[in-house]
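Structure incoming, see below.
Yeah, one chain of the complex is gone here, protein chain that is, but the others are all in their spots.
Order as written gives the chain letters A and B; numbering starts at 1 within each chain.
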Amino acid sequence: ERTLRATVQVAVNHPIGANVVTFADTLRDISGGEMTVEIYDSAQLFKGSEVPKAVASGAIDIGVVLADEYSGTLPAAGVFSVPFLFPSYEVLARAADPDGAFRKTFDDMIASTGTKVLWWQDYGPVQLLSKGEALVEPSQMQGKLVRAMGKPSGDFIDAVGGTPVVIGGSEQFMAYQRGTVDVGMSGTTAVESRKLYEVMDHVTMTNHSLAEFIVVINDALFDALSDEEKAWVTEAAMVAEQSLREQTEANNEASADWLSDGHATVTPLTPEQLAAWQDAAAPAVEVFVRDGGDLGKQLVDAIQALY
Amino acid sequence: MAHDTPGSGPGAQDAPGPWLRVLRLADGLSILAARIAAVMITVIAVILAYEVLARYVFRAPTRWTSDVGTTLMIWLTFLAMAQSLRSGGMIRITALIGNAPPGVRRAAQGFTLLVIGGFSVLAVWLCTGALIESYSMGRRQPTMLQMPEWIAEAPIILGYACLALQALADLIRLPLRPAPIFVSSEEAEARHLSKEPR
């Protein structure tokens, strides 16, 4: 019998946390109770930013972390935040193919830090929020203060002429309410769950990047598992990944519908507007390829081959 | 909490003999580190105020102030740690040991110094390993500045090393001095604050 400890920075009733519960339940069932997972949710043990190091050092067995948290050490890990690289759920699903070039390159890169990727957790596309008018043209970003989540999203804002201000998730609501920044940035479902629509009345469906979480396990620990255990873990991970991918698309569409149902003005981009945004954001893709080196280039090429 | 009057800290005079220099070195290091920390806190205030100015007046927020500020804060905390042991400024409950006979007070202080010294040595050992890993892997923070992580990790090792030295120095001096007098740190701070020149 073996117990694995997992740290999650959100609550177990949040889709990302619930998905770890799905993994734990599946693993217990398929291993006939041989393997169990103890889940420590709500960042009781580690904040997201601490997870890469905590898992690599063996302080904790398994951790959930936003892929961008690796982007300091591995600039190419910011690939999910590169603007307009993932145009649709289909492209993401193809990129996630375990035998595909993108997935292999990405997971091997994360593995080089002593953390093996178990599965990906799609949380959905990221949108821009604003007050008074939708942001259909990139020129509307000129000179605006814009919430950024970190370096990769900051590069995007730079590229389109805005000024990035890094604001954490918990201060987001007040920053929008009080106008600390002019433009917000958030996943579609979070606009609903964090009540951001109360303070930002326009959601522009730019879908400019993805909030992609990855679940990582300590490399040495995984190597020490028996072949049977490895098979169980891998299978449970794939079950969890698939179930969330299906839910996420539905959840995001439901949130968008709910928002447009009298809670906010939801504006999709026309193909021409999208093209203008992509052109304006091009310098950020160049920055990514420059910082990410060969790996960055490989990842971008692998994605573009899937369009 | 924070004060400079000797509470459980150093007593009347220093121990004679060959240890003197080592002990003075430990004291000197603690004081120097605390002075550097004092400069840092001022720098933090100025750069963060500058950030707001840059954002509103120049509409050009900086990319570095939050990272540099946080890193300086970590440096100042751990640099000033040994001095807070030396000056007896740490928060502790003295209700029981405060009125104990001298032998007990000495034993209690010895126990405190042993635990602090022991934990500090363990911290230095474990953190050094972790820092080497960070450095060799080239870990960087995922922020705009992407500062290498070891820069904010080094002061923790340095701080605990100074603290271990200070605990050792105080432990050596313990039998040579009169038994420590425990004024609760709260009371000591209260006296200190109420006598502030103004």
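In the analysis below, a residue touches a chain if its C-beta (ideal position, glycine included) is under 8 Å from a C-beta of that chain, and two chains touch if they have at least 3 such contacts.
To be clear about the criterion, contacts and distances are computed from a predicted model.
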Undisplayed chain, where the name is taken from the UniProt record, one of "Glutathione import ATP-binding protein GsiA", "TRAP transporter large permease protein", "Tryptophan synthase alpha chain" or "Electron transfer flavoprotein subunit beta": "TRAP transporter large permease protein"
Contact partner of the left-out chain, one of A:44, A:112, A:226 or A:304: A:44
Chain not shown: contacting residue from A:175, A:225, A:238 or A:306: A:175
Sites on chain A contacted by the missing partner chain, in the whole complex: 5, 11, 40, 42-47, 49-50, 53-54, 57-60, 168, 170-171, 173-175, 177-180
Sites on chain B contacted by the missing partner chain, in the whole complex: 1-4, 8, 34, 37-38, 41-42, 44-49, 51-52, 56, 66, 69-70, 73-74, 76-77, 80-81, 83-84, 87, 89-97, 108-109, 111-112, 115-116, 118-119, 122-123, 126-127, 129-130, 149, 152-153, 156, 182, 184, 186-187, 189-191, 193-198
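Definition applied: only the chains that are shown with their structure count from here on.
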Inter-chain centre distance, chain A versus chain B - centres from mean C-alpha coordinates, in Å: 39
List of chain B residues in touch with chain A within their complex: 55, 59-61, 63, 66, 130, 133-134, 137-144, 146, 149
Sites on chain A touched by chain B in the complex: 49, 52-53, 56-57, 68-73, 75, 113-114, 143, 145, 148, 150-151, 154, 163-166
